[in-house]
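With one protein chain withheld, the remaining protein chains of the complex are depicted in position.
Right, chain A next:
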Amino acid sequence: MGKFLNKYSIVGQSILVMSIFGGIFAFLLAIFFEFSNPVILKSEAQAKQRLLLQVIGEKKYDNDLDTDFINISPNTYLKSKKDTKAYIARYQNTIQAIIIESRAPDGYSGDIILLVGISPDGKIIGSRVVKHQETPGLGDYIDIAKSDWILMFQGLNLKDKSSSMWAVKKDRGDFDYMAGATITARAAIKAVHNALLFFNENKAQLGID
């Protein structure tokens, strides 16, 4: 009987010690999260702001991009699951650029999120990958931090480039890619193309006539 109780007390003791440790560290983490979260949000917002500035390039604007946007419901072009924001850059109340967020679900690992800045006449002003988990050193060349690849979309539009040309050279398209990481390039090219197609079909919603 004594042995039996002893066994249970070990279980009880273990539960107690585990809970104390769990409690202490959960508390520590909660405090640290509270302390670091505002900094994280701020640095993410800054990173986003920098990206927005990059995709509208030289275009002048005088409105506040943070508040001037249109909510776009999930649609098949942008492959969005939730509402996304289309930011609108204006100068003296005329639209200079629309910034559209496009998602590529068919990358090598996970979703690739891109921002594409488009001028009212349908030209790409700039495009950037905002988020990706492509293989470091291999598929990550789509990131401006790693290579200039993403810059080749600049100035393109739907009129000058037919749909079949929006592909990597391997697929008889018009775009360079890095050997060994074709899937990544395919996904990104498609997502940029889709952003243009979306823009073309939803001009009214975006406020362009």
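Basically, a contact is a pair of C-beta atoms (placed from the backbone, for glycine too) under 8 Å apart; a residue touches a chain by one contact, two chains touch by 3 or more; residues count from 1.
Convention: contacts and distances are computed from a predicted model.
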{"item": "Chain left out of the displayed complex - its UniProt protein name, from \"Phenylalanine--tRNA ligase beta subunit\", \"Ion-translocating oxidoreductase complex subunit E\", \"Germination protein, Ger(X)C family\" or \"Spermidine/putrescine transport system permease protein PotB\"", "value": "\"Ion-translocating oxidoreductase complex subunit E\""}
{"item": "Residue among A:P105, A:G180 or A:G207 that touches the chain left out of view", "value": "A:G180"}
{"item": "Missing-chain contacts mapped onto chain A", "value": "10, 13-14, 17-18, 21-22, 25, 28-29, 32-33, 36-37, 39-40, 43-44, 47, 133, 136-138, 145-146, 179-180"}
